[in-house]
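A short write-up of the structure that comes next.
In this view, the complex is presented without one of its protein chains, the others remaining in place.
The first chain written gets the first letter, and so on, giving A, B and C; residue counts start at 1 in each chain.
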């Protein structure tokens, strides 16, 4: 137990900070989901990051990463959020598909996909959900039929993040006639392939946030299947573990937000409900607790532990702390809370927009109801039926 | 819509208040669950009430009641709690069995049981639950076998309130071999009958609060069956409606508690967390809202409406407001909150004991989980399966 | 003591319900959002014809002379459809205030005209640009101006139907109306916010119930899951214990005493808490659908958020209840007590 940074860790922090000081755009970029321009500006930022070797810091060097350990990753994230650097348009690649490819992909697949993912040349969308397969992902109905050395894909995906402007997507497709967890394969497809139609879906803040994807006789090489045929569910569960676990939600994000909330409180406290101070303190505590939990998990993983169902507790905790934090901000703002601002990229200063964003937390990446089931069944050992 | 009392209602209030001023014992009685002496003192109080014709104010006059309407009942309860009058040892009779007997009993049964219930001569315990039948009352296993003109009762009842010192109990018994909601009958038995063994169960405050009842070849006349053989479930559901509904929890109880909480706050606020004032106000609001809801329900029932599944919302609301109120008191008391006092009868000044009592609220009379199911299914129309 | 609505009141509520159900459907919302039109003229015409804009005005100025309770029933129905037009603020708050100050003012003679109100408790004015007249405040005095006599700056609300304006004005260019009871305006507005909150809440629950009955996951309707049931049951409990407070506040408001003000504040707090709780539960039950613009449940959350903070913040209203608690007797015999009897 040693809660101080080593000199090497301190040096690493200084290096990150110095690089970001120079390179982070002084004006926030337009949001990557809002317009093609915003998306491309973020792609450029990914390329800038890559140029400094800061693109995929946790990836092994052989795949275009920096190969840092988890504590260094946390330090990097702390500095990244602290600097107000742009959101990661390549998040699906960095945290979801990248690790999955490294675990399940062939050498040829890794060589084909990972470097362009790392460079920002190819930006990935996820395509998990379908209209009848939300929380129940085994309800996927889209199909893949092998025809020679090509798959023919048909179906309808929805709630795909980044899909409006991204280059590639990955999703589950099943052999016709297969049921539930059997017969599904994880397959990549280019979003500009013939037969692919992408429609934007607006989030409740009115901004584009997702897309639905229609696939009509879309042909992709069999090479684009990750893992064995029918292994899709197994791979998907591994990916969901990455999604719920350490990687997706950096504690730094909430620590920055908690600091901004404290500033907001100091500005408004003379006019606001004095009882709200307790909520501001609570928001700080929550962000700290989340950071400490993640440091603890990182230490354990570095000592050889595997991430287990306790990852579901993370999902619940960050999604609830985020809503609480934003609610507190709105309460402090009082009758001006309802005002919107121009959609910014930097996090966070548009409290109402961040509140709306936070409301998605308990829904996506496995609803909190599903997470509580997982905790009860796999962590506590309560019976499934 | 007229939210003022009529002159007659005002006169009724004055009459109640004047009588209670004279008759309410100046010293609190020992609790009726604590000792035989406490129980008998409360029986005496029931007789005193009866002597003033205040025993069963809502019962029709023919059964020993006063025949007042629901608004008068509310006024009576307001004055009763305001005066700090003793708890009602006869509650099971007044609010549960009495109304059930009036609806389902024969003339002979009413004549036999109601007057002695009204006079306090016979105090009743309920005997609903069994070790394997809590929330799931259809899981009852105790049996009743007709032998000539007597029933032979066998089984094991638990969580019976008042049973340690009471005279009679009522419970569900099933025909051997019958299942679930079929074949159950509601039967009365004297608690001193041969074959009845009563063991006290301590509540978590250490006081006696319930009993378990073992029945071994207990013989009672067939006359003691309420309604038809096998009609027990139907009658029991009607009784549960009385239990959850208007009658069991008087708003006055919480309004008195909220006033005492306000006093507690004024005494301690200089040393306590200022944010607790919002909770004190909330407790007052909750008690007011509960009272207004009950007045609304009373008006509707007097206008001919029937009580429906919205009674389940009452159960949830009063049980949660009670816990919130007591929690707030403990928070105000700080490190002295853990101190107990001599078990008093008058309500409420032993905050920790009342807190402990409040914790039973979401459990008994149909757990709040069951109540939420009822609201969702019967009030909102969500599917059962 | 009688806590029931009379037949006329029930009919009013039903009329409003039917009118709004026909004229303020999801299709109407979407069309209005797409076109950016401030008002649906056909709907507004129907509202005017039904007499809702005249309901609270005295008969002497051509109004119906009805009560806040009657209007609250309309406001609840307006909440149920997240009504875009400023019926509540104009006909429920501003017009009665103007009638009390200048009963002969021409803006009151046209039942289809709206009146906007700038109130000390709100930073912005709703639909100020389309109003026939704007009531303004300065040092406790009321003034009146037309939109072209003031400077209006549009502010964007998260609620697509709340058209907010900052109003800059010069008293020299407005008509002074003298001292006015700004507290009564706040009480009325808070009461009608509460009534709208009930409607917002019930609609959010109803939408979630419909969705949960239909939506299948893991081979059954999601409404069969206890987690879904309990989310919605808890929201319904909040509604059931807000409604009688709103009704009592509406019946009491004319007393203008500390108890009446506390009850209005209580109503506003709990009805809008119920609305937020119900809307949040509804979004959660809808899953990703609830988070998309297409499913209109977000409208109810946004309106609830806005109404919660306008016409007195929760802290303001809580402090009015504290004043009632700590300056007047409390207890079970005080539920319907009046200040004059107990002070």
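The criterion applied here is as follows: a residue touches a chain if its C-beta (ideal position, glycine included) is under 8 Å from a C-beta of that chain, and two chains touch if they have at least 3 such contacts.
Fair warning: this is a prediction, and the values are worked out from it, not measured in the lab.
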Missing chain: touched chains present in the view: A, B, C
Identified contact with the non-displayed chain, of A:24, A:102 or A:281: A:281
Touch criterion as defined above, residue of B:103, B:136, B:217 or B:263 at the omitted chain: B:136
Residue, one of C:13, C:130, C:184 or C:227, that touches the chain absent here: C:227
Residue among A:175, A:193 or A:298 touching the omitted chain: A:298
Interface with the undisplayed chain - residues on chain B: 129, 132, 134-136, 139, 158-159, 201-206, 209-210, 272-273, 275, 330-331, 333-341, 352-353, 356, 359-360, 362-364, 367-369, 372
Chain C residues touching the omitted chain (full complex): 225-227, 230
Residue ranges of chain A at the interface with the undisplayed chain: 1-6, 9, 13, 71, 77-79, 81-82, 251-252, 255-256, 258-259, 262, 266, 277-278, 280-281, 284-286, 288-293, 295-296, 298-300, 303, 310, 313, 316-317, 369, 371-373, 375-377, 379-385
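We take it that only the chains that are shown with their structure count from here on.
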Most remote chain, CA-based centroid, reference being chain B: A
Approximate Å spacing (C-alpha centroids) for the pair chain A, chain C: 39
Separation of chain A from chain B, taking each centre as the mean of its C-alpha atoms, in whole Å: 53
Per-residue overlap in chain B, given as positions that touch at least 2 other chains: 277-278
Residues within chain C bordering two or more other chains: 228, 318
